[in-house]
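Questions regarding the structure given below will be posed in turn.
A protein chain is absent from this complex, but the other protein chains hold their places.
Order of writing sets the chain letters: A and B. Residues in each chain are counted from 1.
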Amino acid sequence: MNDTYYDRPLLKGPHWGSNVVTYLFLGGIMGGLGLIQTIAGSEKTPEAIRLRRDARYASFALAVVCPPILISHLGRPERFLNMLRILKWRSPMSLGVWGLVAYTGAAGANVMRELADEGTLPRWMRHLAPKVLNPVQALLGAFIAGYTGVLISATAIPLWGKGKTHIPAASVCSSASGACALSSLLSTLGGNHTVTRKLERLEMVAALGELAILRHFRTHAGPVGAPLFEGERGERFENYTVVAGIIAPTILNLIGQVVNLPKPVDAVRTILASTLTLAGAYVFRESLIEAGKLSANDPKAAHRQPQ
Amino acid sequence: MPGLGTSMGRGGATMWVPDLQNSDCILIQGSNFAENHPVAFRFVMKAKERGATIIHVDPRFTRTSALADLYAPLRSGTDIAFLGGIINDVLSNERYFKEYAVAYTNASFIVNADFKDTEDLNGLFSGYDEETRAYDASSWTFERNDDGTVKSDPSLQHERCVLNILRRHYARYTPEMVERICGTPRAQFLQIAELIARNSGRERTTAFAYALGWTQHSAGVQFIRTAAVLQLLLGNMGRPGGGIMALRGHANIQGATDIATLFDLLPGYLPMPSALRDEQTLAAYLKTNTKPTGWWANTPKYMVSLLKAFYGQAATAQNDYCYDYLPQLIGDHSTLPTQIAMKDGVVKGYFVLGQNPGASAQNKELAMAGLDRLEWFVNIDSFETDTCAFWKREGVDPRTIATECFCLPAATILEKEGTMVQTSRMLQWHDKAIEPAGDAKSDLWYFWQLGKQLQALYEHSTDPKDRPILDMTWDYEHEDEHERRRGEPSALKVLQEINGYYTHPEEGARQVKTFGDLKDDGSTASGGWIYTGVCPDKRTNNARNREPNDTTSLGWGWAWPANRRTLYNRASADPDGNPWSERKKYVWWDQADGRWTGYDVPDFPLTKAPNTPAKPGAGGLDAHSGSDPFIMMAEGRGQLFVPGGALKDGPLPAHYEPLQSVVENQLYSQQSNPVMREWHRPDNRYNDPVDEAFPHVMTTYRVTEMSGIMTRYIPWLAELQPSAFCEIDPDLAVRHEIRSGDWVVVSTALGEMEARALVSGRLRPLRVASGQRVHQIGIPYNYGKVGFATGDSPGALIPLSMDPNSSIHEAKTMTCNIRKGRRTAYRAGVVDADVPVSMRTGHGEWD
Partner (left out) sequence: MATGFFTDATLCIGCKACEVACKQWNELPSDGFVFSGNSYDNTSELSGTTWRHVAFVEERAVAEDTVVSAWSMVSDVCKHCTNAACHEACPTGAIIRNEFGNIFIQPDVCNGCGYCVVACPFGVVDLIGHVDPDGVLYNLATLHDDRREAEQTALQGSGGVAGKCTLCYDRQRSGFVPACAKACPTESIQFGDVDELRERARVRVETLQARGVDASLYGADDVGGGIGPLNAFFLLTGEPESYNLPSQPVLPSTRQAHGYAAGALAALALAAVGFTIFRGR
């Protein structure tokens, strides 16, 4: 007898396009920024405080744009509200939505605090955002950075299922490095150079972590990993995410750490490194989704689903 | 259905569908049972679950084969060789049911010494006339005693007894020969022969099921005859789970043949009067058509009652019951000759309803070109069919067609009431479920209104030639006020008239209860004697009955004749009237009661005891003994040998190659049926036999998902088989670099068609003759140009030709070629687009 059914797909691939990819990308960074605002907030220098403020503003801005992007992919946008009918522990998407709502709340409150501190809003309003919201935003941010990885690996798609640990971990790393990159970019543009170096150090660690996870994933996945690591899509992933998005900016960042470049040159280097990291992070999400579609079409992989 | 009629007496399936579950073995050959009769197939599945062996023999491995226990391939058109091989096997190994065959068939009858067999004349029987391509059948008769009875030798020793003629006739149909002709591997053939023999006899019964795979051939009737001979020899007729299940086509095709769409039959299988025979008066007609012995001795009762039903009070003994109102045949007016006559400008007007020849006709272009030349054309259908759209078909300029077309909307089955008669000869009434959409009307409406208008038009005529119209009984006013307003006639009244009634005014139009009560003195009227009993009184409509039970469900619907399920069921008991075996008990003689009894309505005079002797010289059934079960036959016996030219191509089936074949006849020098009908003309070109240009066998059939227009327009069905396709075997596909889904062009001398290739291992090349590899190409015929599922229909490739007995075309076997690609322009062999307008419309020099 035949080992597949006329080589036809067994599974249904995701109906997810660039809007979902964009959400995964921006949402991840948003989550990463939640971490950074807390980490930065742990240091009391004016530069760090400025960084915290920037991170809070940026994450709130992203929290405002993310839901519409997410909703735009629903066949019937007005029914986004149906997500809020229930909370379901077994559904990462349900948890994620509530996480997003909570994160938006925390980020909003923290921004309000910033604005109240600044004097743009009445000072009493800072009491509406107690200090605990700072670590809360970090925790929620870490969740946001990682749940999308859980969301896609808790599906039947063989590639994604195979990456049940790798994908969430790599997502967190990629979100963190992306958030660092965005923050360095903002800091450099805002002339806040001192923190940039630190951000870049963290970014390097996150990027190298991501690289290690991805390399391990490749061997671990074997043939199931083919849609992500091989063929045209594999090449794109290798070139944009691994080489241009991880290795290149890491080298650039390393240079920044060890060589004392003139300020304008260093600014250009940071801008370049950050852009590369961000672009790589986008292609990472895009590759995951698109490779997932290919993986769904491979009946042989789908017959024996990863545990 | 002359194949069954000449063998057993009636042209219908001998069993009813649910009885298949009582079979021990079912041979499905010449039908794709599961695909084309899926609901009936449940009973085959039930038999299988009860342990029966299901065998399928077909050129292709189909969904039926998939469910069968055993499948064997054969080359299309060679079933006589295959079944003849089994007959030979059964006879030479003495495995036939001897007691049954001797008592119930004409096995022991002595054939006239002048008779010459195909073995003697190399493929011809005695009496063949080269000139007229017809047989003089006077030598195909039995020797008779002085009292007129047939000479017989029950010891079967006489060398001219039917059984021994049969032995010699099939002696060369050996397993080797079967393999050479059919391409069926010998081992499989022997296995099937063994299974059939083992599952026949006293304790067990085998049923055969066939449909178009046996009819659409130039010797189709003889295909079915071969099966009948075998079933009679094996003692399977008239017994539970035994017999021949003729699977009919369209939902009401059985009813249509009963009451009576065939050009040469009146309702109830009475012959249509013919100017070519001595039938100018009623007396002459009755003389020609009344058999002195057997059931057909009753012909006068049925004919007079029919005329009374047609013409009512006007029909009297004095005026021959208006017999001369009936038209008389002056030739073969069946479909194909009529199409040719249309093309030749002889026929000027045409009604088409419930049919779509624009897709289903053979030599489709000839048929459509015939419509181009008509003066008027009426189409009654629920859809715009390919036929209805003939004037805008591919390759034709509408401006060249002058035919006046009337396309009228037909109500569908759900939108009207009436009966349908299915394959078990069973009438089932259906009510109207919804109002017809728009202006749609029932077919009954159209004809009733047409008759009424004609009567109104001629109301004041005194011309005798208008009497048939004025005198016809036409009183079918609907009982229901709403329907009456809509002008719908009462289908129930039509059925009641077919059932029959007493004509004497004092009888108050009482219904006749059984056809035994019909008279030839004008006191009864019946529009179709075989249905008498369906409405035995004004309040009863037995077609409405819906009470199933575990045995014969006599309370479900009503089957003709006399609500009988299994025909010839007297044969389920032995000559003494006892069941052949307890296991196969069905109808038997109850000594105490002095009558026949059992699970079914006995197919025998109820109180005629088994030991009743035949009365030589007597008429009707008195000429039969109490152990002659085939009451319709003159001798009361099943006919292994059909005497007297009742079949035009021979008393015994012999293997002939199809007209268009890839090999020479391996048995006789006579290549194909010597008396088949052919038309050699430029618009009906044939492929030569064994022509290298057309090296493959081609066959056509249908698929479950499609019927025709009705399915092509329904998206749910159209998506299931969305395109015309053509099934080819992988070896042929490799040879032509064809992959599944590619376009291919199939061609014959007549034309070309294109279709998507479906490459499948279910088709296999066969080794025939001296090892030659034959590829068979299969093409579903269900497609056409309108609807969602579309494509070319193979009708464009198939020239007209006819079986001599049934006038059925040979659409199941021909030869063809195949290539990868698309067809270019439309090539039909008939239409020449450059012909000036005047000629195309039939008014030019062509006439």
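Everything below uses one rule, namely that a contact is a pair of C-beta atoms (placed from the backbone, for glycine too) under 8 Å apart; a residue touches a chain by one contact, two chains touch by 3 or more.
Just so you know, these numbers come straight off a predicted model, no measurement behind them.
The chain not displayed here makes contact, within the full complex, with A, B. Listed residues B:470, B:720 or B:769: the one in touch with the omitted chain is B:720. Between the chain not shown and the residues A:57, A:147 or A:237, the one that touches is A:147. What subunit A contributes to its contact with the hidden chain is residues 1-6, 8-16, 35-36, 39-40, 42-43, 48, 73-76, 79-80, 82-83, 85-86, 88, 90-94, 96-97, 138, 142-143, 145-147, 149-157, 160-161, 164-173, 176, 198, 201-202, 205-206, 209, 213, 292, 296, 299, 302-307.
As for the chain not pictured, it touches subunit B at residues 34-35, 38-39, 41-42, 45, 61, 63-67, 71-73, 185, 188, 703-705, 713-723, 725, 730-731, 739-742, 756-762, 764, 767, 788-789.
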